[in-house]
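Let's look at subunit A:
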Amino acid sequence: MAAIETQQLAREFEGGIKAVDGVDLEVAAGEIYGFLGPNGAGKTTTVRMLTTLLQPTGGRAMVAGYDVAKDAGAVRRKIGVALQEAALDPLMTGRELLELQATLHGISRKDGRERGQWLLDRVGLTLAADRRVGTYSGGMRRRLDLAAALVHTPEVLFLDEPTTGLDPVSRKAIWEEVRKLNDEGTTVFLTTQYLEEADQLADRVGIISGGLLVAEGTPTALKAEVGRPHLELCLVEQAGKEARAQVVLARFGRPLPARDGTLMVELEHGTSEVGPIVVALNQEGLDVESLDLVQPTLDDVFVHKTGQHLEGAAKEDTGEVEAIPE
Partner candidate 1 sequence: MIESLATNARVVAALGNRSIKQTIRRPQLAAPLIIFPTALLAIQTAGAGRAVDLPGFPPVTNFLSFMLAGAIVQAVMMTGNSGAIAFAIDMEMRFTDRLYAAPILRSSVILGRLAATAALGAMIGAYFVVLGLIFGASINEGVPAVLWIILLTSASALAFGSIGAAIALRTNSASVVQGIFPLVFVILFLSDAFFPANLMLEPASWVAQYNPLSFIVNGIREPIIAGWSATTQLKAIASVFGVGALGFALCAGAMRGRLRRGV
Partner candidate 2 sequence: MSWQGSAATVGALVRRALNEITRVPGAAIPGVLAPAIFFLGLTSVFGSLTLLPGFTTHSYQSFLIPVSLLQGAAFTGAATGVNLARDIEQGWFDRLLASPAPRPVLLAGLVLSASLRSLLPATFLLIVGLAVGVHWPGLLGLVIALSLVMGMAVVAATWGTSLAFRFRTQSAAPVMQVGMFLAVLLTTAYAPLHLLTGWLQSVARINPVTQVVEAVRQGFTGSVTWSDTWPGYAALFGLAAVLTFFALRGMRRMTL
């Protein structure tokens, strides 16, 4: 039985806005599924439907074997949800939050306390457990949110952008935890803006754009589909020379949208073309300042399928990204 299964899942808002326009996806039990998409693509709306926070206006979705519209209560018992940082109460302590979550799931007080303590230790919040959440850092809040989602040992875990805005160390810690959970059998449905996160964690990836699923598969298979390496280069004193350069590059492969002033071209025949390209540019009086041969990434898949770069990709290395809500 699939952990998550949707058939033509759709959500229309007032004014005829189709946030989700007929999505068919399937997540096998025990899988980590990465759900990628630019802002406004329908990621959050899809997640809210799968977690019973929003009713679909079309199609259906089954989570952990239950219909999200007809058996919402049963679905809620089986899923863990870590949606946004804001779903925490600054006046409560970490421990109190976990115990409240346990109570909401009908877990007895004694069991709830034990479970809470165990989870606090697991996510590294033992020392901060009795401090108010208002004093926690961003990373601590995410860990608490994750712990809260695990209180009742869910079958399917939904993580909506779990590491957005975190520093690289905190991010790696969350990834570790997600892998461990998955090893223990939990299915994970993860939305993210980060390529690396999807690449590292996901068994399979789905890309949503404009309310439709435009690609689905393992990261390897998707990259192989797009298949080709691309060349990134900058010219000496590039200003004003881009047009001529693009003409030259077009002879060798498919020019890609430039990013941050870097010219890019997808190569048809591979690395053997690097030399000829530089020569061709020199013949036009264009000198190459820097040059990088890049193997396909999920961003390439993304650009290929949606025409845009994945939002977080450009800023990934600084480790500081603002969470941009949909």
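The rule is short, and it goes like this: a residue touches a chain if its C-beta (ideal position, glycine included) is under 8 Å from a C-beta of that chain, and two chains touch if they have at least 3 such contacts; residues count from 1.
Per the selection procedure, all candidates are chains of the complex that A comes from, given by their letters.
No experiment lies behind these values; they were computed from the predicted model shown.
Chemist: Going by the C-beta definition already given, which one of 1 or 2 is in contact with subunit A within this complex?
Modeler: Candidate in contact with subunit A: 2, the rest do not touch it.
Chemist: Residues of subunit A touching candidate 2 in their complex?
Modeler: 51-55, 72-73, 76-77, 79, 81, 83-84, 86-89, 91-92, 96, 99-101, 103-106, 108-109, 132, 148
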